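A protein chain is absent from this complex, but the other protein chains hold their places.
Right after this comes chain A.
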Amino acid sequence: MASSLVFRQLLRHRLPWHPENPKLQVLLTPFCIKLVRPGKPQPPDTLQFRIPMEMGKQELKIYLEELYNIPVADIRVRIQMGRRARNWQNRMYWKEEDHKVAYVVMRDGQTFEFPDILAKKEEKTEIEKMENEMYEKEAVKQRETTQRGGINTWF
């Protein structure tokens, strides 16, 4: 372990540049990014990420290519200011966090569509299914009686 294991680039005190000084070595990245569903429709080869403010385009490119094998053609970056939200009942104000948004264009015609992750799977238990059947039967009976003018089917 010759050099420090901690991410040196975030240290406030950096060595002044000299050709003989050791270069910055990043052994552990502290950056976490999140894929985000685009608010406005984007072309199919773009991914939209939310990135920590300290991260840059080149760093993101290396990050994606090394960790996720996503071939990157182009990255555009902008900083989004967090909005001032409020709770109308409490009169509580707060500011949401600023974040950086990156639009990554993939190489070689790869496409991406944000999938529907939170679509609930409808699994009803047996009891619920039986109850639904009973309700349906009663509804059918009701319809028949109304058609016949409120008279039962015994007649």
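Rule of thumb we're sticking to: contacts are C-beta pairs under 8 Å (C-beta built on N, C-alpha and C of every residue); 3 or more make two chains touch, one makes a residue touch a chain; residues count from 1.
Basically, contacts and distances are computed from a predicted model.
**Q** Tell me the UniProt protein name of the chain this structure doesn't show, selecting from "Retinoic acid receptor responder protein 1", "Septin", "Cleavage and polyadenylation specificity factor subunit 3-I" or "Large ribosomal subunit protein uL29m".
**A** Not shown, but named in UniProt as "Large ribosomal subunit protein uL29m".
**Q** Decide which residue listed in A:47, A:75 or A:102 touches the omitted chain of the complex.
**A** In the full complex, the listed residue that touches the missing chain is A:47.
**Q** Please give every residue of chain A in contact with the chain that is not shown.
**A** Contacting residues on chain A, toward the hidden partner: 1, 4-6, 11-13, 15-16, 27-29, 32-37, 47, 50, 64, 67-71, 107-113, 115-121.
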